[in-house]
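Quick notes on the structure that follows.
The complex appears here minus one protein chain, its other protein chains still in place.
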């Protein structure tokens, strides 16, 4: 995967200004909207069952995030997801907290069963729980199980029939056949709530302009990660509040030249 | 309209510290509250049908915003609006996304029909959809239709019996008889989610202290716009994250002298 292609995809997001419909959690709505605006996309949040099918049908991508799920929102997600499917709108799914409670795990599985999802993004524990593997989330957090994460992602992608993105110290992108590893990003992202949720929505913005979903996902992760690296280098020492502000600035400013200079994506053979 | 009167109205907001009751969308609650606090007003958010009538009755203004509407919230808006009407509390209505889905359009029309609204604020497409005009929102966004926006605002104000504020590159304020144009603000506001929603709530803060609603609305738009201009001049180059922080700072700091120096409002004859 050429960094020039990734840079071109970022350029296209900014040109097209795709409408991204988010049904997401109450913690991250503001940060998600500001992050998408900074990047050059156009965010919309809509939750009412009376309108989600309409909104999803005119969007460039639909992002479903179960971070603060409840019954009515799940019903709205299913309505929106099916409308997106009918209108060939790519659906990105973020199974926040799958495995933390039985309700989240069951809901995540219901969504991937009833909606034709294009890309699933989560950490290793969340993705493992969506596909029913017996994973210790604590073990994953140590980062000692690199080989296993790649296998997990590939297995999940084949089982779900989607692209799967597993983020962590190293990010894995796979459709079950081809697999890419991305080494961009910064540890300070873990100190900003919703940095994973916003990433899922950013993947949606890229999927809205690029049909090759592996390229779309890799372009999102590289652009996001390089912006975080630049923000951390300039403001990270000040602390997580300053970093978050600088990160929003960099989502707007990160250049195609910087993508080519700092981007790191390799194919896993 | 004298800039000195506008400066005086801003001064009064800071003296009175009016309580502004917001029933608004989940994306902008935090930014709205922080913006009102910075300005010198006192925000409260309350949504439960059991309490909205009580809360609206003790507020200086009520702001209704349908950005992430749902059935129960609409019912609460109607209860709060009717209570505000009974207690002579001015009601500001922001028809976010009217025209984007049939549900939003229908809800916006229901609210202006059932509640005695004082001021409606939206972009041209939203306002057009509230009053049932056949407007192409895309056309409005080009900004090529200046004359039409003034006519739309005036026509909407007469039809609704309210003050109408249409914001865009140029802002129009009218009660259907007198019309004012405001040329303050900065393009970076479009990169901060909820900048229109917060403006509606800021109009509420001014309407709480000034019964001349044209003066109240113009004072809000000039104060908001000048604060944005100063913030953009100092931090705009850094990006939208830094601009948002500087804008909150300037809502607190913008002085009556700066209002008189930089404010731009003219009557449209």
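Order of writing sets the labels: A and B. Residues in every chain begin at 1.
Assume a residue touches a chain if its C-beta (ideal position, glycine included) is under 8 Å from a C-beta of that chain, and two chains touch if they have at least 3 such contacts.
This structure is a prediction, so every number in the text was calculated from the model and none was measured.
Screening B:16, B:45 or B:78 against the full complex identifies B:45 as the residue touching the chain left out. Of the listed positions B:187, B:252 or B:266, the one in contact with the omitted chain in the full complex is B:252. One of A:21, A:104 or A:121 touches the chain omitted from the figure, and that residue is A:104.
The chain not displayed touches chain A at residues 25-28, 30-31, 67-71, 97, 100-104, 190-194, 238-242, 244-245.
Residues touching the missing chain, restricted to chain B, are 26, 29-30, 33-34, 37-38, 43-48, 50-51, 54-55, 58, 72, 244-250, 252-253 (touch as defined at the top).
Note that in this section only the chains that are shown with their structure count from here on.
Rotation relating chain A to chain B, from a C-alpha superposition: 120°, rounded in steps of 5. Here the CA centre of chain A is 33 Å from the CA centre of chain B.
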